[in-house]
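Every protein chain of the complex appears in place save one, which is left out.
In this document, chain identifiers A, B and C correspond to the written order of the chains, with residue numbering beginning at 1 in each.
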Amino acid sequence: MIKVGIIGITGYTGQELMKILIGHPDVKITYLFSRLDKPKKIGEIFPKFNGVLDLECSNTIDIVEIKRLCEIVFLALPHTVSMQIAPRLISQNIKVVDLSADYRFKNSAIYENCYKIAHSDKDNIKNAVYGLSEINKKAIEDARLIANPGCYPTPSILACAPLLKNNFIDIDSIIIDAKSGVSGAGKKKLADFMFCEVNENFKAYKINCHQHMPEINDQLSEIAAKKVSVNFVPHLIPINRGILTTIYVKLGKCLLAQDLIKTYRDFYADSFFIRIREEGEFPELKDVINTNFCDIGICVDLDKKIAIIICVIDNLLKGASGQAVQNLNIMCGLDERAGLVW
Amino acid sequence: MIKVGIIGITGYTGQELMKILIGHPDVKITYLFSRLDKPKKIGEIFPKFNGVLDLECSNTIDIVEIKRLCEIVFLALPHTVSMQIAPRLISQNIKVVDLSADYRFKNSAIYENCYKIAHSDKDNIKNAVYGLSEINKKAIEDARLIANPGCYPTPSILACAPLLKNNFIDIDSIIIDAKSGVSGAGKKKLADFMFCEVNENFKAYKINCHQHMPEINDQLSEIAAKKVSVNFVPHLIPINRGILTTIYVKLGKCLLAQDLIKTYRDFYADSFFIRIREEGEFPELKDVINTNFCDIGICVDLDKKIAIIICVIDNLLKGASGQAVQNLNIMCGLDERAGLVW
Amino acid sequence: MIKVGIIGITGYTGQELMKILIGHPDVKITYLFSRLDKPKKIGEIFPKFNGVLDLECSNTIDIVEIKRLCEIVFLALPHTVSMQIAPRLISQNIKVVDLSADYRFKNSAIYENCYKIAHSDKDNIKNAVYGLSEINKKAIEDARLIANPGCYPTPSILACAPLLKNNFIDIDSIIIDAKSGVSGAGKKKLADFMFCEVNENFKAYKINCHQHMPEINDQLSEIAAKKVSVNFVPHLIPINRGILTTIYVKLGKCLLAQDLIKTYRDFYADSFFIRIREEGEFPELKDVINTNFCDIGICVDLDKKIAIIICVIDNLLKGASGQAVQNLNIMCGLDERAGLVW
Partner (left out) sequence: MIKVGIIGITGYTGQELMKILIGHPDVKITYLFSRLDKPKKIGEIFPKFNGVLDLECSNTIDIVEIKRLCEIVFLALPHTVSMQIAPRLISQNIKVVDLSADYRFKNSAIYENCYKIAHSDKDNIKNAVYGLSEINKKAIEDARLIANPGCYPTPSILACAPLLKNNFIDIDSIIIDAKSGVSGAGKKKLADFMFCEVNENFKAYKINCHQHMPEINDQLSEIAAKKVSVNFVPHLIPINRGILTTIYVKLGKCLLAQDLIKTYRDFYADSFFIRIREEGEFPELKDVINTNFCDIGICVDLDKKIAIIICVIDNLLKGASGQAVQNLNIMCGLDERAGLVW
């Protein structure tokens, strides 16, 4: 059994990590941390874990103790907090999967511009592997620090990668119209996320200025081996979880939906968690909610040579904690599906 | 046209007051106040009012100016804030409809115990009329200070009053199982009211210790002319608005549903906004949402002599701003329906 | 008082028409029809109308009787049913506002292809005016038969018209990513619209093959005076009402958001129900729900010369019954706002 710790358990991704790992056949949770007045049984903090996880949550970060208890640690912390803790774990040879944005950018200047803060651990940036499991599997196998991808970037990049790798599209033409459930925003107590403000409402927000847009551009540029810059418009759906992206791209040549479907299936032939639909079929959120799958449907407007790609994930699983566990599985030489089906 | 002011416009009841009064044929909104950095057009604060209410919202409370502008003022303020402002208005002969709890209790000790604060304007308590329009219409006509009822008390009292007035029930047997939409909690930024905490959830809260229970007991005791003490269990429904109360009472004698329905219809014969259903029919929230109506359905378990009364209102209208305007209409000699149908 | 009838009252648009017209100062509802076993009081069919509309709903269509009772009739009927009744009303000089698609296409072949049925009243097509109030106000004034626009076409056309009229865009580049609440689908008892299928779900549907796409193309072509063909992807939001469209267009020349905002404001200078936001501000559904407004926000990606237009309406009001009443107002020489504010 691999011994695992989670630092930051009160947010949605922390809770989801616990839920997955309790059912994981090859893993044992040995350490939990949260900012508490005093240590508490996890069942006292979250009654739903009563009876299924009998562990005390610590309120101190003692690296020696963590070293004794854990081989690998998940950081489910706010951006800017992770980079204060990750270097201390790494220096002790503890593997780290960081769910924040802190190690996602090779160029710290982009990070600093995007999150409006100085990066305090530039040394470890070079050690970090961007943990989009299907795209970077080889590098993840040997990684000691995973920068787990953002929720919006996950389906956006997975849906565009086969097109860019095959040089099929005008790279200036990518429009990503994304829609997310509310848990994507985390547990921040903002007026914008109060029940009566969200319920029976729908809105676009941070149009072309969301912090995930530079992350998408950065990764797509890497994949295309040239500078990619997308239009990205996120919207808030009044539901708890799930992201659906509707992506519009201009094809460089005449391609049928069938051609693209074959291309995607070849590209993701070894990727258990990516499922490409038949022509004329499109995934909806309920097909992937509470799973680690990413489902993709594709159609083409032949007249205008526009391809439309629908891509759905559960933002808390494939878009966060599920992918984090998939990365743990890959790093630890386990079946990547372990603990995730389902 | 009656000139009206609203103090406190950012909460749900303040917004709802503006919405009703904009469409009210005999009223003109002349003054708005909110705690702002600087005065602002109402359309800047709430884009939805652009084009329909061209008024600047003040950020100061100048009583002389209010006296010049208004005959009557609504206080849509948090509990404990109203009693700081009401006496200043009343001393200037401005009529006041207070939507907070500050003037609802004749016995200030109950208020102080319930809201955990000293009452700072005991003088005006005796002048206040409890604004349950159908029960206290005569007193409201002559009132200069209305204590507008709480949202839960409104359907609870309206549903029990005919039974108590007619001495039909064991007064110790009243069980009120109440369910409310989330706007009943106001706009407080509490973790409990974040979208993901409320959505797809349902819970009981403040079981037998909700601040509206003493208010219900106080008013029912007044109606019954003896001490009434209910069991009151509120629940939170993941919807924006509406209250449904399911009330269980032990009948003192054998009465048919038909008998009770007739009793209720007689009791509310002159009450436009109270609608009693036929036997076997029960109201649901959608019958009253966005209206000032209170709908009631009644059935009887003859074997056990238990009557079950279902009573529904829109908590922001009949349970707050709608009833406040109904009270304004009664105080000002207008048709009580003015501005409210619909 | 203008005497008005409604044929088809059980659907959402029929109910909404009743609700608006009850509060309309210059209109009296004199006739209602629905397929019933026997005539019924409207309050028996919908308890929410008890006390506010005391009228019997007929179960027969007697044109002579309708002529006696009504000057103007709304048809809130399914597609293909309207064209069986409209000619009989028109022949009696009764004005008609048809909320179905039956008279929306000048070229009946498009209609027949789209709705898979033969058109049985081609004679009256030429008399019909497409009732997009802001675009066709002059023609509506003199019309005797209004083809009230579809819900999706309303915000789509209103958002694109100023761009096309001013020749600002590449007309092949229009992408309309639309999101609608569930009432847009009407009251059909389909598995797709059952609560548990829709709730906590989100999906795209009828991608580039929705029946409203030809309607949008038809009207935009009219406005542009050349053939326009859009990409149109509708999505289903798990809420009751509201449509938000996110529109992406390629600008033909370099234009700032500010330029476009001025263009839109000039274009809609006389249009009370169209509100254009300041730069950097975007409307959300709650700004227009339960109103007849259409709110528009605009931004520009200068690098790629792409404009993004966010446009929101209430699909049952500006997208159906509200616009229908606005058209009645225009046809009857009333203030177009009568009964609609609010």
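Note that in this section contacts are C-beta pairs under 8 Å (C-beta built on N, C-alpha and C of every residue); 3 or more make two chains touch, one makes a residue touch a chain.
From a predicted model like this one, the values you see are computed outputs, not experimental measurements.
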Check the options A:96, A:288 or A:324 and report the residue that touches the missing chain.
A:288
Among C:42, C:182, C:233 or C:255, contact with the omitted chain is made only by C:182
Residue touching the undisplayed chain, where the options are C:198, C:312 or C:338
C:198
Hey, which of B:30, B:136 or B:240 is the one touching the hidden chain?
B:240
Positions on subunit A where the hidden chain makes contact:
19, 22-23, 47-48, 50-52, 200, 272, 275, 277, 281, 283, 286-288, 290-291, 293, 295, 341-342
So which bits of subunit B touch the chain we can't see?
172, 175, 177, 179, 197, 199-205, 207-208, 229, 231, 233, 235, 237-242, 244, 246, 248, 282-286, 289, 299, 301, 303-304, 306, 308, 310
The missing chain sits against subunit C at residues 12, 182-183, 187, 189-191, 193-200, 238-240
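Keep this in mind: only the chains that are shown with their structure count from here on.
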Given the contact rule stated at the top, which pair of chains has the most C-beta pairs in contact?
A-C
Min distance from chain CA centroid to global CA centroid: chain C
CA centroids of subunit A and subunit C: separation to the nearest Å works out as 40
Distance from the mean Cα position of subunit C to that of subunit B, given in whole angstrom:
36
Starting from the mean Cα coordinates of subunit A and subunit B, work out the distance between those two points in Å.
46
Among the residues of subunit A, which ones contact at least 2 other chains?
197, 199-200, 238-240
